[in-house]
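Have a look at the structure below, then the notes.
One protein chain omitted, others in place.
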Amino acid sequence: MIKKLKISNKNQEFLAKVEELSGEIITKCDQCGICSGSCPMVPEMDITPSQMMRMVQLGESEVMESKAMWLCASCFACTVRCPRGLDLSRVAEALRQMKLRKAIDHIDIKKLPEDEMERLPQIALISGMRKFTG
Amino acid sequence: MPNKGKSSTKKKLDLKKIMDRIAEASKQVVSGVEEEKVENWVTIHVMGRAYEVPADLTILTAMEYAGYKFIRGVGCRQGFCGACSTLYRKKGEYKLQTGMACQTRVEDGMFLVQIPFTPAEKPSYDINDLNYDVNVLFRYYPELARCVSCNTCTKACPQDLEVMDYVQAAIKGNFEELAEESFDCIQCGLCAIRCPSEIVQYNVAQLGRRLYGRYDSPEPEHLKKRLEEIKEGKFDEEMEKVTKHSRKELEQMYAERKREEE
Partner (left out) sequence: MKVPYYPGCTLKTKAKNFETSALAVAKKLGIELIELPRWNCCGTVYSLTDDDLIHHVAPIRNLIRVQEMNKNGLVENDHRLVTLCSMCFNTLKRSNIRVLENSDDLKKINDFMYLEEDYEGNVEVIHFLELIKDIGFEKIRENVTNPLEGLKIAPYYGCMLLRPKEVGIDDPEEPVIQAELLSALGAEVIDNPYKKVCCGSYQTIQDKQVVSNLAYDILMRAKDAGAEAITLSCPLCMFNLDSRQKEIKEEHPYFNEIPVFYFTQLMAIGFGLNEDSYGLDLNYVNPESLLLEKNLIRRNNAK
């Protein structure tokens, strides 16, 4: 017997927005879990990459409150291994951008510790600000 | 005109009429224009309101002709102080232009607004406590790392400076290039207002120039030599000559000075 999940309009809108921004067909994800197994940041995450994809598939915008999308290091380990050819790093980026484009920064760059500011190379500051500020 | 009497129903002051008459009267004084002699007129739109002004005026004098009085956003009137920053669009064009009001001539159909001030925090630092290190620039201006090299700042600069180049020099830690390229900056603020990454370019450049001057720029040898000479008393006699005379004697010396035939 086939069970059908009915997703509300609001949720469908969220899914559509994420698909548009990421350019990925998120409904293709069959929840195999390879991404979660490859992700080096998974031990620190509150939800795994698979769970993140599932929440987006169901249009649950609460996924935007997760820590996971901010812990993504854009390393593309998931990308090269996904058997459906999906690029999760782009989904995570889309979720981050949906917050950042409202000019809501994820970190306060004026409050970075002084001793860190003395050590950090430009490459760290530039990439960090690109991912965490809008 | 207001009644001088003490009647209970005073005639209401027509302030608009009074201001118009004052503006009218001061037009010629302020802009130095004798209306009858003006041949060419143009229409400019200041903050959305149209004014007919003589075509030969700069934006600054044209606005004064139109009756605006500047108490902020004006300074040297020579294109040097950076106070009269103006944003404008020309008729029929989509590009947003920038210029100093005192240096830019009006054009027919111009739409303009003044930006007398660019909001920016000035961090305080003691130059003696700072290292000669690119990280110092990032410490005080971490937003510098957000530069996307879009070149909007360069396009906005009324001094034709290569602003993006000097910002990139700052990111690379090349203080010499930063100092050289930003030298002519008048801190008008137009680059910072337009920057999508919200960098205040001229503040970064100022810190960079200060660090460069403190640590790296070559010492002016001729200045050092001159200071030595002064200490040794080389100019004592001449100084005596000038400072010991009375004002009248000095005036006479001046009038009798050697100069070129006219």
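Letters A and B mark the chains as written, and numbering starts fresh at 1 in each.
Criterion: a residue touches a chain if its C-beta (ideal position, glycine included) is under 8 Å from a C-beta of that chain, and two chains touch if they have at least 3 such contacts.
Remember, predicted model here, so these are calculated numbers, not experimental data.
Colleague: Determine which one of B:103, B:168 or B:217 touches the chain that has been left out.
Modeller: In the full complex, the listed residue that touches the missing chain is B:168.
Colleague: Taking the full complex into account, what residues of chain B touch the chain not shown?
Modeller: Interface residues of chain B facing the absent chain: 133-134, 147-151, 154-155, 164-165, 168, 171-174, 196.
Colleague: At which residues does chain A meet the chain that is not included here?
Modeller: Contacting residues on chain A, toward the hidden partner: 20-23, 40-41, 43-44, 70-71, 73-77, 79-80, 87, 89-90, 93-94, 97, 106-107, 112, 116, 119-132.
Note that only the chains that are shown with their structure count from here on.
Colleague: Spell out the residues on chain A that touch chain B in their complex, using ranges where they run on.
Modeller: Touch residues, chain A against chain B: 109-110, 112, 114, 117-120, 122, 125-126, 128-130, 133.
Colleague: For the complex, give me every residue of chain B touching chain A.
Modeller: 133-135, 138-139, 142-143, 145-146, 171-173
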